[in-house]
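All protein chains of the complex are present and in place, except for one that has been dropped.
A and B label the chains in the order they appear, each numbered from 1.
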(Lines give C-alpha, C1' and ligand atoms only; values in the text may rest on other atoms or scores of the structure.)
Protein backbone atom coordinates (compact mmCIF):
# COMPACT_ATOMS: atom_id res chain seq x y z
CA UNK A 1 0.00 0.00 0.00
CA UNK A 2 1.43 3.37 -0.95
CA UNK A 3 1.71 5.81 1.90
CA UNK A 4 0.30 8.94 0.29
CA UNK A 5 0.87 11.22 3.26
CA UNK A 6 4.59 10.57 3.51
CA UNK A 7 4.96 10.88 -0.25
CA UNK A 8 3.48 14.35 -0.06
CA UNK A 9 5.82 15.45 2.70
CA UNK A 10 8.83 14.45 0.58
CA UNK A 11 8.14 17.04 -2.07
CA UNK A 12 10.04 20.22 -1.61
CA UNK A 13 10.39 23.11 -3.95
CA UNK A 14 13.53 25.11 -4.11
CA UNK A 15 14.13 27.97 -6.45
CA UNK A 16 17.64 26.90 -7.23
CA UNK A 17 19.10 23.44 -7.28
CA UNK A 18 22.18 22.43 -5.40
CA UNK A 19 24.74 23.42 -7.98
CA UNK A 20 23.12 26.76 -8.69
CA UNK A 21 22.90 27.51 -4.99
CA UNK A 22 26.56 26.82 -4.53
CA UNK A 23 27.52 29.06 -7.40
CA UNK A 24 25.30 31.84 -6.10
CA UNK A 25 26.79 31.57 -2.63
CA UNK A 26 30.29 31.50 -4.00
CA UNK A 27 29.74 34.59 -6.11
CA UNK A 28 28.06 36.36 -3.21
CA UNK A 29 30.91 35.45 -0.91
CA UNK A 30 33.59 36.62 -3.30
CA UNK A 31 31.75 39.87 -3.92
CA UNK A 32 31.31 40.43 -0.18
CA UNK A 33 34.98 39.76 0.45
CA UNK A 34 36.06 42.14 -2.29
CA UNK A 35 33.74 44.84 -1.04
CA UNK A 36 34.90 44.34 2.53
CA UNK A 37 38.50 44.64 1.46
CA UNK A 38 37.75 47.73 -0.59
CA UNK A 39 35.99 49.42 2.28
CA UNK A 40 38.63 48.58 4.85
CA UNK A 41 41.62 49.33 2.71
CA UNK A 42 40.53 52.47 0.97
CA UNK A 43 42.20 55.66 1.95
CA UNK A 44 39.12 57.45 3.20
CA UNK A 45 38.79 59.45 6.34
CA UNK A 46 35.45 58.04 7.53
CA UNK A 47 34.29 61.02 9.56
CA UNK A 48 34.30 62.94 6.29
CA UNK A 49 31.94 60.39 4.80
CA UNK A 50 29.30 61.00 7.43
CA UNK A 51 29.82 64.71 7.04
CA UNK A 52 29.49 64.49 3.28
CA UNK A 53 25.75 65.25 2.90
CA UNK A 54 26.34 68.29 5.05
CA UNK A 55 29.22 69.47 2.93
CA UNK A 56 27.39 68.85 -0.29
CA UNK A 57 24.36 70.85 0.76
CA UNK A 58 26.51 73.66 2.04
CA UNK A 59 28.26 73.80 -1.29
CA UNK A 60 24.87 73.85 -2.94
CA UNK A 61 23.87 76.75 -0.72
CA UNK A 62 26.96 78.68 -1.67
CA UNK A 63 26.03 78.27 -5.33
CA UNK A 64 22.62 79.79 -4.88
CA UNK A 65 21.49 82.08 -6.40
CA UNK A 66 23.38 81.69 -9.68
CA UNK A 67 25.30 84.80 -10.70
CA UNK A 68 24.57 86.02 -14.23
CA UNK A 69 27.11 88.81 -14.33
CA UNK A 70 29.67 87.03 -16.49
CA UNK A 71 27.14 85.71 -18.97
CA UNK A 72 28.89 87.23 -21.99
CA UNK A 73 32.17 85.50 -21.26
CA UNK A 74 30.38 82.27 -20.51
CA UNK A 75 28.43 82.38 -23.76
CA UNK A 76 31.49 82.97 -25.90
CA UNK A 77 33.30 80.17 -24.09
CA UNK A 78 30.33 77.90 -24.72
CA UNK A 79 30.48 78.79 -28.40
CA UNK A 80 34.16 77.96 -28.41
CA UNK A 81 33.27 74.59 -26.92
CA UNK A 82 30.78 73.94 -29.72
CA UNK A 83 33.36 74.93 -32.32
CA UNK A 84 35.91 72.57 -30.84
CA UNK A 85 33.46 69.69 -30.90
CA UNK A 86 32.19 70.40 -34.41
CA UNK A 87 35.52 71.07 -36.11
CA UNK A 88 37.10 68.10 -34.39
CA UNK A 89 34.28 65.76 -35.41
CA UNK A 90 34.55 66.95 -39.00
CA UNK A 91 38.31 66.43 -39.00
CA UNK A 92 37.92 62.98 -37.49
CA UNK A 93 35.86 61.80 -40.45
CA UNK A 94 38.82 62.20 -42.80
CA UNK A 95 41.03 60.07 -40.60
CA UNK A 96 38.53 57.53 -39.33
CA UNK A 97 37.20 56.49 -42.73
CA UNK A 98 40.49 55.21 -44.20
CA UNK A 99 41.35 53.57 -40.89
CA UNK A 100 37.98 51.84 -40.76
CA UNK A 101 38.52 50.66 -44.32
CA UNK A 102 41.75 48.90 -43.48
CA UNK A 103 40.41 47.65 -40.17
CA UNK A 104 37.48 45.84 -41.77
CA UNK A 105 38.19 42.23 -42.58
CA UNK A 106 36.50 42.26 -45.95
CA UNK A 107 38.18 45.33 -47.35
CA UNK A 108 41.61 45.35 -45.83
CA UNK A 109 44.43 44.90 -48.37
CA UNK A 110 46.50 42.60 -46.20
CA UNK A 111 46.97 41.27 -42.69
CA UNK A 112 49.51 43.88 -41.70
CA UNK A 113 47.08 46.66 -42.56
CA UNK A 114 44.35 44.90 -40.61
CA UNK A 115 46.44 44.79 -37.47
CA UNK A 116 47.62 48.35 -37.96
CA UNK A 117 44.07 49.55 -38.34
CA UNK A 118 42.86 47.61 -35.32
CA UNK A 119 45.77 48.84 -33.24
CA UNK A 120 45.04 52.47 -34.08
CA UNK A 121 41.40 52.04 -33.17
CA UNK A 122 42.11 50.27 -29.89
CA UNK A 123 44.75 52.77 -28.82
CA UNK A 124 42.43 55.63 -29.64
CA UNK A 125 39.55 54.12 -27.68
CA UNK A 126 41.56 53.16 -24.63
CA UNK A 127 42.96 56.57 -23.88
CA UNK A 128 40.40 58.95 -22.48
CA UNK A 129 39.83 62.31 -24.17
CA UNK A 130 41.14 64.20 -21.16
CA UNK A 131 44.35 62.24 -21.13
CA UNK A 132 44.84 63.02 -24.80
CA UNK A 133 44.17 66.64 -23.93
CA UNK A 134 46.82 66.56 -21.21
CA UNK A 135 49.29 65.19 -23.70
CA UNK A 136 48.55 67.79 -26.34
CA UNK A 137 48.61 70.65 -23.86
CA UNK A 138 52.08 69.51 -22.86
CA UNK A 139 53.15 69.50 -26.49
CA UNK A 140 51.35 72.44 -28.08
CA UNK A 141 50.59 74.50 -25.04
CA UNK A 142 47.20 75.46 -23.65
CA UNK A 143 44.57 76.46 -26.20
CA UNK A 144 41.97 75.10 -28.54
CA UNK A 145 44.41 73.23 -30.76
CA UNK A 146 45.15 70.80 -27.95
CA UNK A 147 41.41 70.39 -27.40
CA UNK A 148 40.62 69.75 -31.04
CA UNK A 149 43.42 67.24 -31.38
CA UNK A 150 42.33 65.46 -28.22
CA UNK A 151 38.77 65.07 -29.45
CA UNK A 152 40.01 63.91 -32.83
CA UNK A 153 42.26 61.28 -31.29
CA UNK A 154 39.45 59.85 -29.20
CA UNK A 155 36.76 60.07 -31.88
CA UNK A 156 38.81 58.25 -34.51
CA UNK A 157 38.54 55.09 -32.43
CA UNK A 158 34.81 55.45 -31.91
CA UNK A 159 33.84 56.26 -35.47
CA UNK A 160 36.47 53.96 -36.93
CA UNK A 161 35.32 50.93 -34.96
CA UNK A 162 31.64 51.38 -35.71
CA UNK A 163 32.26 52.14 -39.40
CA UNK A 164 34.53 49.11 -39.63
CA UNK A 165 31.71 46.97 -38.32
CA UNK A 166 29.30 48.55 -40.80
CA UNK A 167 31.69 47.78 -43.64
CA UNK A 168 32.03 44.17 -42.52
CA UNK A 169 28.29 43.75 -42.58
CA UNK A 170 27.63 44.83 -46.16
CA UNK A 171 26.05 42.63 -48.79
CA UNK A 172 28.91 41.27 -50.86
CA UNK A 173 26.91 40.71 -54.00
CA UNK A 174 27.03 44.26 -55.39
CA UNK A 175 30.79 44.17 -54.78
CA UNK A 176 31.03 41.03 -56.89
CA UNK A 177 28.94 42.59 -59.62
CA UNK A 178 31.08 45.72 -59.76
CA UNK A 179 34.27 43.71 -59.92
CA UNK A 180 32.79 41.75 -62.79
CA UNK A 181 32.38 44.92 -64.85
CA UNK A 182 36.09 45.58 -64.70
CA UNK A 183 35.92 48.50 -62.29
CA UNK A 184 39.00 49.41 -60.29
CA UNK A 185 39.06 49.06 -56.50
CA UNK A 186 38.25 52.72 -55.97
CA UNK A 187 35.20 52.57 -58.20
CA UNK A 188 34.04 49.35 -56.57
CA UNK A 189 34.18 51.08 -53.19
CA UNK A 190 32.38 54.12 -54.54
CA UNK A 191 29.49 52.20 -56.04
CA UNK A 192 29.18 49.02 -54.02
CA UNK A 193 30.34 49.89 -50.51
CA UNK A 194 29.67 53.59 -49.95
CA UNK A 195 25.92 53.51 -50.67
CA UNK A 196 25.50 50.58 -48.30
CA UNK A 197 27.22 52.19 -45.33
CA UNK A 198 25.82 55.70 -45.75
CA UNK A 199 22.94 55.38 -43.24
CA UNK A 200 25.24 53.93 -40.61
CA UNK A 201 27.79 56.65 -41.30
CA UNK A 202 25.35 59.47 -40.65
CA UNK A 203 24.01 57.86 -37.50
CA UNK A 204 27.50 57.29 -36.11
CA UNK A 205 28.79 60.77 -36.85
CA UNK A 206 25.71 62.43 -35.38
CA UNK A 207 26.05 60.31 -32.25
CA UNK A 208 29.71 61.10 -31.85
CA UNK A 209 29.12 64.82 -32.30
CA UNK A 210 26.64 64.68 -29.45
CA UNK A 211 29.15 62.89 -27.22
CA UNK A 212 31.91 65.29 -28.26
CA UNK A 213 29.88 68.29 -27.14
CA UNK A 214 29.85 66.78 -23.69
CA UNK A 215 33.53 65.90 -23.79
CA UNK A 216 34.51 69.35 -24.98
CA UNK A 217 32.97 70.95 -21.93
CA UNK A 218 35.70 69.51 -19.73
CA UNK A 219 38.71 70.05 -21.95
CA UNK A 220 39.26 73.48 -20.49
CA UNK A 221 39.88 71.95 -17.09
CA UNK A 222 43.27 70.85 -18.29
CA UNK A 223 43.75 73.97 -20.37
CA UNK A 224 42.53 72.78 -23.74
CA UNK A 225 40.01 75.50 -24.39
CA UNK A 226 36.27 75.95 -24.10
CA UNK A 227 33.95 76.51 -21.20
CA UNK A 228 36.12 74.35 -18.96
CA UNK A 229 38.66 77.14 -18.70
CA UNK A 230 36.09 79.54 -17.25
CA UNK A 231 34.77 76.80 -15.01
CA UNK A 232 38.19 76.00 -13.62
CA UNK A 233 38.86 79.68 -13.11
CA UNK A 234 35.63 80.19 -11.19
CA UNK A 235 36.24 77.17 -9.01
CA UNK A 236 39.77 78.28 -8.24
CA UNK A 237 38.47 81.64 -7.12
CA UNK A 238 35.59 80.06 -5.18
CA UNK A 239 33.10 82.06 -7.22
CA UNK A 240 30.37 79.50 -6.58
CA UNK A 241 27.40 81.47 -7.90
CA UNK A 242 29.25 81.86 -11.20
CA UNK A 243 29.95 78.15 -11.16
CA UNK A 244 26.24 77.57 -10.81
CA UNK A 245 25.55 79.73 -13.86
CA UNK A 246 28.13 77.82 -15.83
CA UNK A 247 26.62 74.48 -14.85
CA UNK A 248 23.18 75.64 -15.89
CA UNK A 249 24.62 76.85 -19.19
CA UNK A 250 26.21 73.44 -19.73
CA UNK A 251 22.94 71.64 -19.11
CA UNK A 252 21.28 73.94 -21.63
CA UNK A 253 24.02 73.25 -24.15
CA UNK A 254 23.65 69.51 -23.72
CA UNK A 255 19.87 69.72 -24.07
CA UNK A 256 20.15 71.83 -27.22
CA UNK A 257 22.67 69.36 -28.57
CA UNK A 258 20.24 66.51 -27.93
CA UNK A 259 17.46 68.42 -29.67
CA UNK A 260 19.62 69.07 -32.72
CA UNK A 261 20.80 65.47 -32.98
CA UNK A 262 17.22 64.26 -32.60
CA UNK A 263 16.18 66.55 -35.43
CA UNK A 264 19.07 65.48 -37.64
CA UNK A 265 18.31 61.82 -37.06
CA UNK A 266 14.73 62.26 -38.11
CA UNK A 267 15.59 64.28 -41.18
CA UNK A 268 18.51 62.31 -42.48
CA UNK A 269 17.76 58.73 -41.48
CA UNK B 1 17.39 47.98 -81.09
CA UNK B 2 15.24 50.79 -82.21
CA UNK B 3 17.01 53.18 -84.51
CA UNK B 4 18.01 56.57 -83.19
CA UNK B 5 15.20 58.87 -84.25
CA UNK B 6 17.61 61.78 -84.55
CA UNK B 7 15.97 63.70 -81.70
CA UNK B 8 17.87 65.91 -79.30
CA UNK B 9 20.22 63.88 -77.09
CA UNK B 10 18.78 62.82 -73.76
CA UNK B 11 20.61 63.84 -70.67
CA UNK B 12 20.55 62.48 -67.21
CA UNK B 13 21.87 63.76 -63.93
CA UNK B 14 21.82 61.94 -60.64
CA UNK B 15 18.84 63.09 -58.59
CA UNK B 16 20.41 65.00 -55.70
CA UNK B 17 20.03 63.96 -52.10
CA UNK B 18 18.30 67.19 -51.23
CA UNK B 19 15.75 67.95 -53.89
CA UNK B 20 15.16 71.61 -53.19
CA UNK B 21 18.06 73.51 -54.79
CA UNK B 22 17.58 76.46 -52.47
CA UNK B 23 17.96 74.21 -49.46
CA UNK B 24 20.87 72.37 -50.98
CA UNK B 25 22.96 75.42 -51.85
CA UNK B 26 21.79 77.11 -48.69
CA UNK B 27 23.22 74.23 -46.69
CA UNK B 28 26.58 74.40 -48.50
CA UNK B 29 26.66 78.14 -47.90
CA UNK B 30 25.84 77.65 -44.24
CA UNK B 31 28.64 75.12 -43.88
CA UNK B 32 31.20 77.45 -45.46
CA UNK B 33 30.02 80.42 -43.40
CA UNK B 34 30.22 78.31 -40.28
CA UNK B 35 33.75 77.12 -41.00
CA UNK B 36 34.96 80.64 -41.66
CA UNK B 37 33.26 81.94 -38.53
CA UNK B 38 34.47 79.09 -36.33
CA UNK B 39 38.08 79.28 -37.44
CA UNK B 40 37.95 83.05 -37.21
CA UNK B 41 36.70 83.10 -33.66
CA UNK B 42 39.14 80.55 -32.37
CA UNK B 43 42.48 81.88 -31.36
CA UNK B 44 45.63 79.96 -31.96
CA UNK B 45 48.94 80.83 -30.41
CA UNK B 46 51.01 79.97 -33.44
CA UNK B 47 54.39 80.60 -31.85
CA UNK B 48 53.66 78.23 -29.04
CA UNK B 49 52.27 75.71 -31.48
CA UNK B 50 55.36 75.94 -33.61
CA UNK B 51 57.38 74.93 -30.59
CA UNK B 52 55.21 71.86 -30.47
CA UNK B 53 57.13 69.45 -32.63
CA UNK B 54 60.49 69.85 -30.91
CA UNK B 55 58.66 69.71 -27.61
CA UNK B 56 56.92 66.55 -28.64
CA UNK B 57 60.25 65.06 -29.57
CA UNK B 58 61.60 65.94 -26.16
CA UNK B 59 58.58 64.55 -24.37
CA UNK B 60 58.49 61.32 -26.29
CA UNK B 61 62.23 61.08 -26.08
CA UNK B 62 62.02 61.59 -22.38
CA UNK B 63 59.09 59.28 -22.12
CA UNK B 64 60.74 56.43 -23.93
CA UNK B 65 61.53 53.90 -22.66
CA UNK B 66 58.75 53.95 -20.05
CA UNK B 67 60.04 53.68 -16.53
CA UNK B 68 58.44 51.26 -14.12
CA UNK B 69 60.83 52.18 -11.37
CA UNK B 70 58.16 53.59 -9.14
CA UNK B 71 55.91 50.63 -9.64
CA UNK B 72 54.89 50.83 -6.00
CA UNK B 73 53.16 54.13 -6.68
CA UNK B 74 51.67 52.60 -9.80
CA UNK B 75 50.28 49.69 -7.85
CA UNK B 76 48.82 51.89 -5.12
CA UNK B 77 47.22 54.13 -7.67
CA UNK B 78 45.60 51.24 -9.50
CA UNK B 79 44.49 49.63 -6.29
CA UNK B 80 42.71 52.80 -5.33
CA UNK B 81 41.11 53.03 -8.76
CA UNK B 82 39.81 49.48 -8.42
CA UNK B 83 38.40 50.21 -5.02
CA UNK B 84 36.68 53.32 -6.26
CA UNK B 85 35.26 51.46 -9.23
CA UNK B 86 33.99 48.52 -7.17
CA UNK B 87 32.32 50.56 -4.48
CA UNK B 88 30.88 53.05 -6.94
CA UNK B 89 29.46 50.30 -9.10
CA UNK B 90 27.91 48.58 -6.13
CA UNK B 91 26.32 51.70 -4.74
CA UNK B 92 25.41 53.02 -8.14
CA UNK B 93 23.75 49.87 -9.37
CA UNK B 94 21.90 49.41 -6.10
CA UNK B 95 20.64 52.97 -6.14
CA UNK B 96 19.84 52.90 -9.81
CA UNK B 97 17.07 50.37 -9.23
CA UNK B 98 14.82 52.65 -7.17
CA UNK B 99 15.60 55.58 -9.44
CA UNK B 100 14.84 53.49 -12.51
CA UNK B 101 11.52 52.46 -11.02
CA UNK B 102 10.81 56.12 -10.35
CA UNK B 103 11.74 57.08 -13.87
CA UNK B 104 9.60 54.50 -15.64
CA UNK B 105 6.41 55.94 -17.01
CA UNK B 106 4.42 52.77 -16.57
CA UNK B 107 5.14 52.05 -12.92
CA UNK B 108 5.55 55.47 -11.36
CA UNK B 109 2.95 58.14 -10.67
CA UNK B 110 3.46 61.34 -12.66
CA UNK B 111 5.21 63.58 -10.11
CA UNK B 112 7.52 60.77 -9.06
CA UNK B 113 8.22 60.02 -12.70
CA UNK B 114 9.22 63.61 -13.37
CA UNK B 115 11.52 63.64 -10.38
CA UNK B 116 13.14 60.36 -11.35
CA UNK B 117 13.63 61.49 -14.94
CA UNK B 118 15.11 64.78 -13.80
CA UNK B 119 17.64 63.07 -11.55
CA UNK B 120 18.72 60.77 -14.33
CA UNK B 121 18.98 63.55 -16.90
CA UNK B 122 21.06 65.71 -14.58
CA UNK B 123 23.33 62.77 -13.76
CA UNK B 124 23.98 62.30 -17.45
CA UNK B 125 24.38 65.90 -18.55
CA UNK B 126 27.56 66.49 -16.70
CA UNK B 127 30.79 64.92 -17.63
CA UNK B 128 32.05 62.88 -14.66
CA UNK B 129 35.05 65.18 -14.45
CA UNK B 130 32.89 68.18 -13.71
CA UNK B 131 30.96 66.25 -11.11
CA UNK B 132 34.29 65.13 -9.65
CA UNK B 133 35.51 68.69 -9.29
CA UNK B 134 32.36 69.67 -7.46
CA UNK B 135 32.57 66.74 -5.10
CA UNK B 136 36.22 67.48 -4.47
CA UNK B 137 35.26 71.00 -3.58
CA UNK B 138 32.56 69.68 -1.25
CA UNK B 139 34.22 66.73 0.51
CA UNK B 140 37.88 67.25 -0.21
CA UNK B 141 40.50 65.45 -2.25
CA UNK B 142 40.67 61.69 -2.25
CA UNK B 143 38.73 58.61 -3.22
CA UNK B 144 35.54 59.69 -1.45
CA UNK B 145 34.92 62.31 -4.10
CA UNK B 146 35.68 59.69 -6.73
CA UNK B 147 33.18 57.22 -5.31
CA UNK B 148 30.46 59.84 -5.07
CA UNK B 149 31.13 60.96 -8.64
CA UNK B 150 31.05 57.54 -10.15
CA UNK B 151 28.02 56.53 -8.14
CA UNK B 152 26.12 59.42 -9.66
CA UNK B 153 27.52 58.51 -13.08
CA UNK B 154 26.38 54.91 -12.66
CA UNK B 155 22.92 55.93 -11.49
CA UNK B 156 22.57 58.08 -14.58
CA UNK B 157 23.75 55.43 -17.00
CA UNK B 158 22.33 52.23 -15.55
CA UNK B 159 19.23 54.01 -14.29
CA UNK B 160 18.33 55.25 -17.76
CA UNK B 161 18.78 51.86 -19.40
CA UNK B 162 16.88 50.15 -16.62
CA UNK B 163 14.04 52.67 -16.83
CA UNK B 164 13.74 52.02 -20.54
CA UNK B 165 13.68 48.28 -19.84
CA UNK B 166 10.95 48.67 -17.28
CA UNK B 167 8.91 50.66 -19.76
CA UNK B 168 9.14 47.77 -22.19
CA UNK B 169 8.19 44.89 -19.95
CA UNK B 170 5.37 42.53 -20.64
CA UNK B 171 2.48 44.20 -18.87
CA UNK B 172 0.52 40.99 -18.68
CA UNK B 173 2.64 39.75 -15.83
CA UNK B 174 1.94 42.87 -13.81
CA UNK B 175 -1.76 42.51 -14.45
CA UNK B 176 -1.64 38.94 -13.26
CA UNK B 177 -0.04 39.96 -9.98
CA UNK B 178 -2.49 42.78 -9.47
CA UNK B 179 -5.38 40.48 -10.19
CA UNK B 180 -4.08 38.11 -7.53
CA UNK B 181 -4.23 41.00 -5.08
CA UNK B 182 -0.53 41.71 -4.67
CA UNK B 183 0.50 45.10 -3.34
CA UNK B 184 2.72 47.58 -5.19
CA UNK B 185 6.05 46.29 -3.97
CA UNK B 186 5.12 42.64 -4.19
CA UNK B 187 4.10 43.25 -7.78
CA UNK B 188 7.43 44.90 -8.42
CA UNK B 189 9.24 41.95 -6.96
CA UNK B 190 7.39 39.24 -8.81
CA UNK B 191 6.36 40.81 -12.08
CA UNK B 192 8.84 43.57 -12.83
CA UNK B 193 12.18 42.55 -11.41
CA UNK B 194 12.39 39.07 -12.87
CA UNK B 195 12.03 40.65 -16.28
CA UNK B 196 14.74 43.23 -15.84
CA UNK B 197 17.23 41.57 -13.53
CA UNK B 198 18.92 39.29 -16.06
CA UNK B 199 19.99 42.33 -18.02
CA UNK B 200 20.93 44.02 -14.81
CA UNK B 201 23.86 41.70 -14.25
CA UNK B 202 25.21 42.36 -17.72
CA UNK B 203 24.71 46.08 -17.22
CA UNK B 204 26.53 45.96 -13.91
CA UNK B 205 29.51 44.30 -15.46
CA UNK B 206 29.54 46.85 -18.24
CA UNK B 207 29.29 49.62 -15.68
CA UNK B 208 32.14 48.17 -13.64
CA UNK B 209 34.31 48.28 -16.72
CA UNK B 210 33.09 51.80 -17.47
CA UNK B 211 33.76 52.97 -13.94
CA UNK B 212 37.24 51.54 -14.02
CA UNK B 213 38.03 53.64 -17.09
CA UNK B 214 36.36 56.69 -15.59
CA UNK B 215 38.17 56.30 -12.27
CA UNK B 216 41.44 56.71 -14.12
CA UNK B 217 40.18 60.04 -15.33
CA UNK B 218 38.48 61.57 -12.30
CA UNK B 219 41.74 61.19 -10.49
CA UNK B 220 43.08 63.90 -12.72
CA UNK B 221 41.06 66.44 -10.83
CA UNK B 222 41.91 65.03 -7.43
CA UNK B 223 39.29 62.40 -6.88
CA UNK B 224 41.74 59.62 -6.20
CA UNK B 225 43.11 56.69 -8.10
CA UNK B 226 45.66 56.30 -10.85
CA UNK B 227 44.59 59.57 -12.44
CA UNK B 228 46.13 61.43 -9.56
CA UNK B 229 49.37 59.52 -9.96
CA UNK B 230 49.36 60.42 -13.66
CA UNK B 231 48.80 64.10 -12.95
CA UNK B 232 51.64 64.17 -10.50
CA UNK B 233 53.97 62.54 -12.98
CA UNK B 234 53.01 65.04 -15.68
CA UNK B 235 53.36 67.90 -13.27
CA UNK B 236 56.87 66.86 -12.37
CA UNK B 237 57.78 66.33 -16.03
CA UNK B 238 58.38 62.68 -15.17
CA UNK B 239 57.44 61.71 -18.68
CA UNK B 240 58.92 58.24 -18.59
CA UNK B 241 56.87 57.39 -15.52
CA UNK B 242 53.80 59.03 -17.08
CA UNK B 243 54.25 56.93 -20.16
CA UNK B 244 54.49 53.82 -18.02
CA UNK B 245 51.27 54.77 -16.26
CA UNK B 246 49.55 55.36 -19.60
CA UNK B 247 50.64 51.98 -20.88
CA UNK B 248 49.34 50.27 -17.77
CA UNK B 249 46.04 52.11 -18.06
CA UNK B 250 45.63 50.86 -21.63
CA UNK B 251 46.54 47.31 -20.60
CA UNK B 252 44.18 47.32 -17.63
CA UNK B 253 41.36 48.70 -19.72
CA UNK B 254 41.88 46.06 -22.39
CA UNK B 255 41.95 43.27 -19.81
CA UNK B 256 38.89 44.60 -18.07
CA UNK B 257 37.05 44.90 -21.38
CA UNK B 258 38.00 41.33 -22.19
CA UNK B 259 36.87 39.99 -18.83
CA UNK B 260 33.60 41.86 -18.81
CA UNK B 261 32.90 40.70 -22.36
CA UNK B 262 33.59 37.09 -21.37
CA UNK B 263 31.44 37.29 -18.26
CA UNK B 264 28.58 38.86 -20.17
CA UNK B 265 28.74 36.13 -22.78
CA UNK B 266 28.62 33.47 -20.10
CA UNK B 267 25.56 34.77 -18.40
CA UNK B 268 23.65 35.99 -21.40
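Brief remarks follow.
Note that contacts are C-beta pairs under 8 Å (C-beta built on N, C-alpha and C of every residue); 3 or more make two chains touch, one makes a residue touch a chain.
Going forward, contacts and distances are computed from a predicted model.
In the listed set "biotin carboxylase", "DNA polymerase III subunit gamma/tau", "Cell shape-determining protein MreC" or "Phosphonate ABC transporter ATP-binding protein", the entry agreeing with the UniProt name of the missing subunit chain is "Phosphonate ABC transporter ATP-binding protein". Only one residue in the set A:35, A:73 or A:198 touches the chain that does not appear here, and it is A:198. From the options A:116, A:183 or A:203, the residue with contact to the unseen chain in the full assembly is A:183. Listed here are the chain B residues that touch the chain not shown: 1-2, 4, 9-15.
The chain not shown here touches chain A at positions 171, 173-174, 176-184, 186-188, 190-192, 195-196, 198.
Simple rule for what comes next: only the chains that are shown with their structure count from here on.
Chain A and chain B, compared by their mean Cα positions, are separated by 4 Å.
Against chain A, in their complex, chain B makes its touches with residues 34-35, 38-39, 41-45, 48-49, 51-52, 55-56, 59, 79-80, 82-84, 86-87, 90, 122, 125-127, 129-130, 133-135, 137-140, 142-144, 148, 213, 216-217, 220-221, 224, 230-231, 234, 246, 249-250, 253-254.
Per the touch definition, chain A reaches chain B in the complex via residues 34-35, 38-39, 41-45, 48-49, 51-52, 55-56, 58-59, 76, 79-80, 83-84, 86-87, 122-123, 126-128, 130-131, 134, 138-141, 143-145, 214-215, 217-218, 221-222, 225, 231-232, 235, 243, 247, 250-251, 254-255.
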